[in-house]
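Quick one: this structure, given as structure tokens, is what I'll be asking you about.
Now for subunit A:
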Amino acid sequence: MSIEAVKADKAASQENWEPKILVFACNWCTYAGADLAGLSRLQYPPNVRILRVPCSGRVNPQFVIRAFQKGIDGVLVAGCHPGDCHYATGNYFTRRRYLVMQRLLEFMGMDPARFQARWISGSEGPKFQQVVTQLTQDIKALGPNRKLRDME
Partner candidate 1 sequence: MNQHTVKMRELARELLSSGQVSLVLGWEKGNLWYKSPPVFISRVEDVEKLIFDEFCHNNLAKYLMDLVHHSGKIAVFVKGCDSRAINRLLQDNQIKREKLYIIGVPCPGLKDPDDAVGKKQGAEVKNSAKCATCSYPNPVVYDALLWETVPVNTTKAPVEELIAKLDSMTPDERYAYWTEQFSRCIRCFACRNVCPACNCRECCFDQAEPDWLGKANNLSENQFMQMTRAMHVAGRCIECGECERVCPMNIPLMAINKKVARDIAELFGECAAGLDLEKRPPLGHFDLNDPEKFM
Partner candidate 2 sequence: MKLAYYPGCSLSTTGIEYNMSTLAVARTLGLDLWEIPEWNCCGASSAHLTNHLLALALPARNLAIAEEAGLDVAVPCAACFARFKATEAAVKDSAETRATIEEVIGRKYEAKYTVKSLLDVFVNTVGLSQIKTLVNRPLEGLKVAPYYGCLLVRPHKITQFDDPEDPVTIDQIMSAIGAEPVYWGYKTECCGAAHPTVVPEVGLKMLKSIYQGARDAGADCIVTACPLCLTNLDMRQKEVGEQNNTQYNLPVFYFTELVGLALGHDPHTLGIDKHFVDALAFLKNKGFLNPVQNRRDSE
């Protein structure tokens, strides 16, 4: 699809289009943070779908590309704060991989805002709410993602 077509498509569907956002959440911090957001009844846009992984270090960059291929509009990888990883060091590897991956996506022409990472601890329910709310707004502003997408 040409860029013009994508733009037209974007404009046309902006009105009632809702983005689909995938959140890879580590079991020990971010998943718990999302649970806490629920317990505290903190509302956020229903666009996010949480996929539970034991550790942010389990998130293979290939999962991220796959998500974009299959039609996800934005991906968030979230884990424990540095030093708090349940498995000691997983998030440090995540941090390195994420930085390289994000730059690669950007070089390939993806908007970097579509792939984000955050540290959200089990006690940061409000931060979870705030991060996913902001993320949803960011992605909405960008419109539907067509890049990397398998259109077949």
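Keep this in mind: contacts are C-beta pairs under 8 Å (C-beta built on N, C-alpha and C of every residue); 3 or more make two chains touch, one makes a residue touch a chain; residues count from 1.
Criterion applied: all candidates are chains of the complex that A comes from, given by their letters.
The structure presented is a predicted model; accordingly, all values stated were derived computationally and were not measured.
> Of the candidates 1 or 2, report the single one touching subunit A in this complex.
It is candidate 1 that touches subunit A.
> Taking the complex as given, what residues does subunit A use to touch candidate 1?
3, 6, 61-62, 65-66, 69, 82, 89, 92-93, 95-111, 116-119, 147-152
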